[in-house]
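Every protein chain except one is present and positioned as in the full complex.
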Amino acid sequence: MTKPLLELRQLSCERDERPLFSDLNLSCGPGEAVQILGPNGSGKTTLLRTLAGLCREYRGQILWCGEPVSRVGWDYRHNILFIGHRPGIKTALTPRENLAWYSALTDHASRDAIDTALGRAGLPGYEDIPCAQLSAGQLRRVALARLHLSRARVWILDEPFTAIDKSGVAELEALMASHTSNGGLVMLSSHQELALPGLRRVDLMDYPAKWLEPEELHNA
Amino acid sequence: MTKPLLELRQLSCERDERPLFSDLNLSCGPGEAVQILGPNGSGKTTLLRTLAGLCREYRGQILWCGEPVSRVGWDYRHNILFIGHRPGIKTALTPRENLAWYSALTDHASRDAIDTALGRAGLPGYEDIPCAQLSAGQLRRVALARLHLSRARVWILDEPFTAIDKSGVAELEALMASHTSNGGLVMLSSHQELALPGLRRVDLMDYPAKWLEPEELHNA
Amino acid sequence: MPDALAAQTPRPVFAAFLATLRRDLLLAVRLPGDMANPLVFYLIAITLIPLSLGPEREVLAPLAPGVLWVMALLATLLSLDGLFRSDFDDGSLEQLLISPQLLYFSVLAKVLAHWLVTGLPVTLLAPVLGMMLALPSEGYWALCLSLLLGTACMSLVGAMGAALTVSLRRGGLLLSLIVMPLYIPILIFGADVVQNAVLGDPIRFQLAVLGAFVTLAVALAPLAVAGALRISVDAT
Amino acid sequence: MPDALAAQTPRPVFAAFLATLRRDLLLAVRLPGDMANPLVFYLIAITLIPLSLGPEREVLAPLAPGVLWVMALLATLLSLDGLFRSDFDDGSLEQLLISPQLLYFSVLAKVLAHWLVTGLPVTLLAPVLGMMLALPSEGYWALCLSLLLGTACMSLVGAMGAALTVSLRRGGLLLSLIVMPLYIPILIFGADVVQNAVLGDPIRFQLAVLGAFVTLAVALAPLAVAGALRISVDAT
Amino acid sequence: MSNWQWFHRLGSPRWFYYKTEGWVPWLAAVSGILLVLGTVWGLAFAPPDYQQGNSYRIIYLHVPAAFLALIGYYVMAVAGAVGMIWRMKMAFVVMKSAAPIGAALTFLSLVTGAIWGKPTWGTWWEWDARITSMLILLFLYLGIMALQAAFQSRDAADKASALLALIGTVNIPIIYKSVDWWHTLHQPATLKLTSAPTIHSSMLYPLLTMILAFYIFYALVLILYTRAEILRREGRTQWVIDLVKEEAKKP
Partner (left out) sequence: MSFQFDSLQDFIQMSGHGPFVWACYGITFAVLVYLVFSPLVRRRRLIRQHQAWLKQMDRVREVARQA
């Protein structure tokens, strides 16, 4: 068996000393799609930000190809793409200029590749319009266009379908399916029902937070 | 027949001189729920903001109980409740304090009523926690708690289900249904399928923008 | 039909005025950094003056009235950006605009709260800093009095600039550009009150002018602010 | 498996450095108000000085070096808040942090862009304002030279404060509080260069110290900024 | 009704564009001739001032520029007010165009004044009351331009800068009064502005010529800026499309 790409061992997260979930074990191989579920406030965003390396308050281990991410951070960062609640788009710049910057940071895509990506993300003809003039969904699409450019193996997407219309959701699902079938891994949170082949669902309610009961604390 | 509550006549909206939709006619009576549909960038947000009186660049007429809103603005503003993309919640304050301010502006609800509303919105026990420590969905729930307090007849909601989990969506739908059955009117935009009794769907694509084609312009 | 949904009879505007005032003061208490900041800026900016000009009392004393006033002006100016910015960013400004309340009073409440957490403390701190700059003792009362009127006026006038620039990213410095010309008359008369008091000259006339400015600003500025806010929100 | 998905060999950091620099300059061009603003603040703040202290040349000339430096410092200080704020607000800062690039160079690019649109123009404008404050003609070169070094240093040092406060709402004035103590040595040496030049004293030593500050700041500040940014983003 | 027709027509960018097309050459010719005439007259044929010698010849630029800078502000503010009150978009176009022209003329009056100051007062800059007010006027202009440029939405930019211009109109008298008062209070003993209230007619006529020339020049430039701005704003309308196609046929 090949090593799992991403492995979580006994992962527990907390915010401001308040535990969210505990002892999450998960091992994701290439070709998988994992949907993180849970009611509002259960810690989905916290988990995804932790995986992206943005939150560093956790207990347990995150392994990348069998190695702790802290040790292989450089390699790991080459291989992840994170899109969070805030899309990371400069509204004074055009979609093309925004993507050009991202690709200079990560994928070194050509200008043609960027235009193609924008077209495929449902924004043909909007390459040169300042992003301030786009609607909520269009703005989100600019951010998601990075998926077409990226060569990262792990996509970490926090509620990617926010503000996206129905046909957009279908396209996005197809894109994710093709990514997994190429050996990629998708981790996403969403409250919607998804129609992805081989989708695994992880409900954070199954890993309830260990409230620090007085007696436990004593032993700790 | 009674007069419709809200009537749009030949409404056309544009942003920065670019037409979005044209000649929208719609008349909504008490007890109705209207879902505005349309792909990203079609003008749903613009329409709802126009109805709320925030965008004032439109052609056509908006009538409230048969009178143009510009004439009965005061009465109209007593009767609408608008929740947009940005929830209008101060993150430094607690949910209770936030709602207290809103109710001083509009509904003059008591403190008990506010606590009940927060409980019903799915945030019991969070009354006194600063909103900065809430998750995306919880924050949205604070804003939506206003629906429990409001005595406005028209609810104008822009993608109210964003970031809300499944049980939350069901509760919200029930709330809307009870509002319409009390003679209220709900106008909302959403990309999700809703299960509201008596729901009317208005697709903005049916009122296409009049692009200024050369030949048309000639006749204009 | 629906008495549950019946339109409200408008309540006295006073309730909304008080609620907005209370909310803004509460915010200032929750984020005490914000409240202390203009004060701290004032303190540090005044401290920089002896550091760059030299510590001699004979050098500092004649400058004190002018410098104390300029820096109070800058401190107020810099606090203006926050006046409507956070309300705009989180959407509560939209709610304020569409609420069934007279915008004039809501704006007045916000400006009053702003003055209570910036102008007033700066006024109270000024004598202490005057001491540091060797301000002659005749000047203290005049300093406080002129700053009391002047900061109120600056909060009101500055609110217009803040409202015009609230929808712009990084409006902070554009705001300075817009507002400073409007502050110049206030500065001239305010600094002159202190100067004259130090020299033993009469200061009635200047104080009367400052009072007139405040009256004019209370009457007109909130209207301009309300208009500017509508424009800014429309531009989103 | 997936050659399409194979990990990249890291490209020269230079490409990312240039891309970030270009993006920030482009932003400055797109929002030309932002670029002109520190300049305009400088211009106006200097204008206020004669208005509050009186127009006499004999009063103004001795103050000119100190006042020109203090106001340049304040202009830089006020522009700092925008350095990371918008990147933080729209989420691109997170992206910068998790990108496979050395944060040192990305930060350096951002600070360089900041200096090019604030410090450099302020330096170039300073002589004109010196004229308005009746600065003796011996001071002009010293003013430019000291500001050139000083503003670079202030951009670098200020970036640390900006990074620490970026996750706080209305960080602007808290930022002043954090950064001003760090600016004091720069101010003392910078103002002294001009003062000495006006009096005909040697200025070599002070310039050397400023140069040393810049070198130190280039080497260390971006590291501190990178750390501070990680903390700020973690606190979201 | 027909009384107001011109007003409504004025509100039509297209009407304005074509109406002024014919005016441009005439205005250009007249202002050009007057400018050359006034310049030659003022530089070469007017007698030197008995006190200032030849440096006073700067007055032929300085005073017209200062005049128009002031008047330009009111042109701008009135256009802004018309736009706000009657929701006339053309007025906003005029307002936007008037700002950079006014700022340029203010700048000119400051620069010529500064250069004039060197031979007359021995210094480039002096905190004279009029000079100070002029500098503040420049700030007002710059503020309006910066605000206009900062908005991405055109309507908001128009309305916001018009509102600021109106606030400025309330403030200009206040500013002038207070600066004047401030200066009389601080009147430095070292200098006296040698203004000539009874200027000799041989010096006055070229000055009047230059003032007239600047007026006409101002009208010309305002029209040119406005026409360019109209083209930018009306780019998607048929008449501009026709015009552009027409323009393409030209070599």
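The letters A, B, C, D and E name the chains in turn, as written, and every chain counts its residues from 1.
Throughout what follows, contacts are C-beta pairs under 8 Å (C-beta built on N, C-alpha and C of every residue); 3 or more make two chains touch, one makes a residue touch a chain.
Please read all numbers here as calculations on a predicted model, not as lab measurements.
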Residue of E:Val111, E:Ala149 or E:Ile174 touching the missing chain in the full complex: E:Val111
Touch criterion as defined above, residue of E:Val30, E:Ala149, E:Ile211 or E:Leu224 at the omitted chain: E:Leu224
Touch residues of chain E, complete complex, unshown partner: 28, 35, 39, 43-48, 53-55, 57-58, 61-62, 65, 101, 104, 107-108, 111-112, 115-116, 118-119, 202, 217, 220-221, 224-225, 227-228, 231-232, 235, 240-241, 243-245, 247-248
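Please note the rule applied: only the chains that are shown with their structure count from here on.
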Chain A to chain E, fewest steps along touching chains: 1
Most remote chain, CA-based centroid, reference being chain C: A
Centroid-based (C-alpha) most distant chain relative to chain D: B
Higher-contact pair (C-beta pairs counted), D-E versus A-D: A-D
Length of the line joining the C-alpha centres of chain B and chain D, rounded to whole Å: 45
Rounded Å distance between chain B and chain C, as computed from the means of their C-alpha atoms: 35
Approximate Å spacing (C-alpha centroids) for the pair chain B, chain E: 47
Contacts with 2+ other chains: residues of chain C: 31, 86, 168-169, 174, 177, 180-181, 184, 188, 234
Touching two or more other chains - residue numbers and ranges from chain E: 136, 139, 142, 146-147, 150, 152-153, 155, 179, 182
Set of all touching chain pairs, with the criterion as stated earlier: A-B, A-D, A-E, B-C, B-E, C-D, C-E, D-E
Residues of chain E touching chain B in the complex: 153-155, 233, 236-238, 241
List of chain E residues in touch with chain C within their complex: 136, 139-140, 142-143, 146-147, 150-153, 155-157, 159-160, 163-164, 167-168, 170-171, 174-175, 177-179, 181-182, 185
Complex contact set, residues of chain B against chain A: 15-16, 38-43, 45, 85, 122, 133-138, 140-141, 159, 162-169, 191-192
